[in-house]
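Missing here: one protein chain of the complex. Every other protein chain is in place.
For chain A:
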């Protein structure tokens, strides 16, 4: 019965990296997909997550972003997020999960859990280094440019809007170009752009460590607007930093690659949704519903209130 299925209450997570829904019983502890042997107590912290180096030497972005900035920003700030994350995660349910999974779980619909800041910042900074390249800037081409022109009117309008978002994120945070999938109900978080339009590019800004993964978007490009990202080179002049980033640093190749991946994943998920919808219609029990979570409403002759 369609009505019955809609009454099922089982907490599920959509993990973007997997495109699957995993059942959970107690939230926020996520049942691990694979067993891991709890390591015997030791003083050695297992380095679950590693600090990845930027895809270029630390001085390669000069004069637009100084070596000194990279040394501190990557060498201290980013490194500290990764080290602290490892300390927080060891011996907990989060151990063994991918970084993206930890972010989603610990975001906890906005009521963030302790590991979120370090996990999200570790991810954000990886994403940020890869968003730049020596000799970057210029203009994108192909599909990416087409989509930008479709969704923002023109490349110039997009630049304006992105710069404005980055300049007006008050306090610490990030500005993003993201590919919005077709999810209205994002389950784990409040979708800040609930609209029927799907598969479009959007510009969003986020405070502190928050990133668009928690809204189930596909991030394509980011700029770090925490003061530590620009203070050594630009002091208080954030708008100058943003302009230089757009004109001299953005790696449109990377953004393009990300867009292709995003489109592919969105298509995969659509197919998955279709398959699941068909199964539900045919009344077949899908593999993610556990019997004890299912509330069955049995037909009763006295019950005439069911609306189909």
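Here is the rule we use: a contact is a pair of C-beta atoms (placed from the backbone, for glycine too) under 8 Å apart; a residue touches a chain by one contact, two chains touch by 3 or more; residues count from 1.
FYI, contacts and distances are computed from a predicted model.
> Leaving aside the chains on screen, match the unshown one to its UniProt name from "Superoxide dismutase", "Serine/threonine-protein phosphatase 2A 55 kDa regulatory subunit B", "Nitrogen permease regulator 2" or "AP complex subunit sigma".
Not shown, but named in UniProt as "Superoxide dismutase".
> Have a look at A:91, A:207 or A:283 and name the one touching the chain we're not showing.
With A:91, A:207 or A:283 as choices, the missing chain is touched by A:207.
> Determine which one of A:117, A:131, A:222 or A:254 touches the chain that has been left out.
Result: among the candidates, A:117 touches the missing chain.
> At which residues does chain A meet the chain that is not included here?
So the residues of chain A touching the missing chain come out as 72, 76-77, 80, 117, 170-173, 207-209, 226-228, 231-232, 235-236.
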